[in-house]
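Only one protein chain is missing from this complex, and each of the others stays in its spot.
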Amino acid sequence: MQEVMLEKAKELLQSGAVDRVLGWKAGEFAYDITPCVFASAQELEAGFVYNDFCGNNLSKYLIKESRKGGKVLAFLKPCDTYSFNQLIKEHRIVRENVLVVGVPCQGMTDGETLKAKGVKGILGIKTEGEDFVINTLYGDRTMAKKDALPERCLSCKSKKHVVYDELLGQEGDKLDSGRFDLVNKLEAMDPEERFAFWRGELSRCIRCNACRNVCPACSCEKCVFDNDASGVAQKAAADSFEENMFHIIRAFHVAGRCTDCGECSRVCPQNIPLHLLNRKFIKDINTLYGDYQAGEDTVSRAPLTNFTEGDAEPSIVTKGGKKA
Amino acid sequence: MRKIAKEKLGALLAAVGRDKPLYIPALDASGQARFTRWHEGLEMARALNTVRSAKDFFFPQTENLVDFKVKGKQIEIIDPRSEQEDFVLFGVRACDARSFEILDKVFLADPVDTYYQSRREHGTVVTLACTQPEETCFCSAFGIDAAAPEGDAQVWMDEEYLYLSARTQKGDKFLESVRALAEDGGEDAVQRQQEETRRVMAKTPLAGLNLEGFDGEHLNPLFDSEKWAELSQACLGCGTCTFVCPTCQCYDIRDFDTGDGVRRFRCWDSCMYSDFTKMAHGNPRLTQVERFRQRFMHKLVYFPANNDGQYGCVGCGRCLSKCPISMNIVKVAKELSKEVR
Amino acid sequence: MQDVKTFRPKIVAFCCNWCSYAGADLAGTNRLNYPADVKIIRVPCSCRVNPMFILRAFQRGADGVILCGCHPGDCHYSTGNYYARRRMTLLFSMLDYLGIEKERTRVEWVSAAEGAKFAATMNEFVETVRQLGPNKRLEDLRCKK
Partner (left out) sequence: MQRIGVFVCWCGSNIAATVDVSAVSEALSHEPGVVFSTNYQYMCSEAGQNLIKDAVREHKLTGVVICSCSPRMHEMTFRKAVASTGLNPYMVEIANIREQCSWIHKDKAAATEKAIILGRAAIAKVHLNAPLTAGQSPVTKRALVIGGGIAGIQTALDIADAGFEVDIVEKQPTIGGKMTQIDKTFPTLDCAACILTPKMVDCAQNEKINIFAYSEVEEVKGFVGNFHVKINKKARYVDTTKCTGCGECTEKCPMKKIPNEFNLGLDNRRAIYIPFAQAVPKVATIDPDHCNMLKNGKCGLCAKVCSAGAIDYKQKDETIEREYGAIVVATGYNPIKLDQYDEFAYSQSPDVVSSLEFERLTNAAGPTGGTLLRPSDGKHPHTLVFVQCVGSRCSQEGKGKSYCSKICCMYTAKHAMLTREKYPDTEVYVFYIDVRSPGKNYDEFYRRAVEDYGVHYVKGMVGKVTPRSDGKLMVQASDLLAGEQMHIEADMVVLAAAIEPDKSARPLATMLTASMDTNDFFTEAHAKLRPVESPTAGIFLSGACQGPKDIPDTVAQAGAAASKVIGLLCKDQLTCNPCVAHADQLMCNGCSSCEKVCPYGAITYEDKEFRMPDRTTAIRRVASVNEAVCQGCGACTVACPSGAMDLKGFSNSQIMAEVDAICKM
């Protein structure tokens, strides 16, 4: 696929159809890939890469890239296209300045995920069939690709692109991969257990803002938490309350807008499963207000800017009824 | 040199942790290591390093500086500090141990930061030599020997024994507190382990990282390099690199309205943040390129220029593993070295 | 830990100007008792209440927060309470998901004619929160006396 994409990018650059290419650039190791805007064939030749480690969602970069003038080619994975659409809906990306080329994705892993599986001192990674052969300082190791996937990819909602101008490779399908299983599990706990669980998770937060800054839905010109005039600005979680506050409000602000790309959890240096907060909102919205997938289209009304006269009352929560 | 049988590790920790706070690397719920207050039964993590560095214990992320209590139209000023108690940090790696030297140069230089100073004075750092470095390790680029960590006391561990050696008076006191468990000897085993570690270390991909030319002499060409724009292009402006960094020492002082007064506290700041060093007139570094440049220029140029060539980095590799977009000091150094060689 | 019997919870009640605030006034006019623990904040509409205000109240020491607005369909601004209803439903569900006592938050629709309902709701809510005891799960220790 990398070769096909590279050819496509060079061809479009050469023909003048696009001025820049948004893609991924190889790093020092096999896995440390950086989003990159390439301006020439030479740059592409030197560093363009597309492999199992291109997890970064590129859509958010298009907020700025699409306003720079000229046309940018953006390679988007299925889940990136949801974010892209959502940003189009919110008038954040100038659509006509972007040429979207959909690229297939079989799930993306990263160095952290491999290390969590006990791999140490990674020197090189090769793909052999459905396996990774990992060369390390301490010998070779083989790992099935599917075992190397992070949770967000194991519970992928769709391998289908919701928007593209051109598509490379086979189009995939929407999936039913049980992405609410972990939410269900948490819901089934006692409130005390849940409290202990989330307190444990959120207490690790170092307020680095990686989750917020990577999030395509968190695209505010200025975040309320950075704005001293907002009265709720906080630079560090100086009290456990602020950990809760930040993550509750962040999840609330992206509720109905979060496409569930899972970037928040990927980038969290403390491995807090932040996407489970967003998924809770998605699940609640689906059960209470009807199935809604943010980013699936560019026109539908988001659940929190919509209502029906017969909506559930907030007491549905207080009365403790498990929602169907 | 003293040695303690490995099965007595629990007893060793208990001997220290019984009467003063002892912090050891332990796995958190997500399976990553962090320095955790020891309690009976807490197991020491075998991970190479903690996610958060050991600097937390001397320079915590948030620290209360002063309280103002408001009663009607009266204001009372309260120093919130209580007596600092002695504590022990056990299992600090060579890189983090070196980071204290760097932090000391900032906080203990005149005017002395008394909050930091008090913690430094009361903290005993017991280091643990590395045996299995990661590909992200590049402490050797800064002259750090992962096999011979600094600190008040040093510990090497193999399958049978822990080997201990004191480097300072605090280290002596630490060894004294575990005297009953220890016996003499172990120099040979330590030496064997060190050789092996150094051998592996030499094979790590970043072992040859060359920082030649990163100094005050080359400040201008480095500062003016056109590479910064490209390097910072994908930077999200988050604070991950700075917050996991053992040497980042910038902080902000903020006021929190408690309802009946104000709590003035400091908290880590990040040069990657858009409001970093924002003053009444505005922000001196308005773009992410400038802020990004600041971080690396500080570590690789300004700091050594002001501190006898000592870099503001210890090569722990945390930012390499944690940066959401995998941009880091190694990539920056490699790219920019072209400007000075 | 405070005794359940002597514990006096702090309750913040956000009331929309057109229905519930008037309902609260009517409760007063009819001299209908409810505990002094309840303090009302007047907002133009239930849709003005930002989830941040609710968290803020807990941070600052509230033990329970209640939002009162016009009955669905009767909003002075025609649709405000419909949005408030969705927002609060989701917020409360999230608080519950985080293990924070769901009984500490409540939404009640109180019309300008329902002084009795206002008083009864407040009595009931104060009692519920009193039984729960002080808010510990969403407090900010810096704001404690």
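Every chain is named by a letter (A, B and C) in the order it is written, and numbering of its residues begins at 1.
As a convention for this text, a residue touches a chain if its C-beta (ideal position, glycine included) is under 8 Å from a C-beta of that chain, and two chains touch if they have at least 3 such contacts.
This structure is a prediction, so every number in the text was calculated from the model and none was measured.
Considering the whole complex, the hidden chain is in touch with A, B, C. Interface note for the absent chain: among B:Asp145, B:Glu230 or B:Asp257, the touching residue is B:Asp257. Touching the missing chain, out of C:Lys10, C:Lys102 or C:Arg130, is residue C:Lys10. Residues of subunit A that touch the chain left out of the display are 67, 90-92, 219-224, 227, 229-232, 253-254, 301-302, 304-306, 308. Where subunit C meets the omitted chain, the residues involved are 10, 12, 17, 21-22, 24-29, 31-34, 36, 39-45, 47-53, 56-57, 60-62, 73-74, 76-80, 83, 87, 119, 143.
Contact between subunit B and the absent chain runs through residues 70, 72-73, 257, 259-260, 274, 283, 286-288.
We take it that only the chains that are shown with their structure count from here on.
Greatest centre-to-centre distance from subunit A is found for C, with centres as Cα means. Located most centrally within the structure is A, per distance between chain CA means and the overall CA mean. Subunit B and subunit C have centres, each the mean of its CA atoms, that are 46 Å apart.
Centroid to centroid, with C-alpha atoms defining each point, subunit A and subunit C lie 36 Å apart.
Between the CA-based centres of subunit A and subunit B the separation comes to 30 Å, rounded to the whole angstrom. Each of residues 142 in subunit C touches at least two other chains.
Shown for subunit B are the residues in touch with two or more other chains, namely 256. For subunit C in complex with subunit A, the residues that touch the partner chain are 51-52, 55-56, 58-59, 72-73, 79, 82-83, 85-103, 105-107, 137-142. Of all residues in subunit C, those touching subunit B in their complex are 60-61, 142-143, 145. Against subunit B, in their complex, subunit A makes its touches with residues 27-29, 31-37, 56, 61, 111-112, 115-116, 120-123, 136-138, 200-201, 204, 206-210, 212-214, 226, 235-238, 263, 266-267, 269-272.
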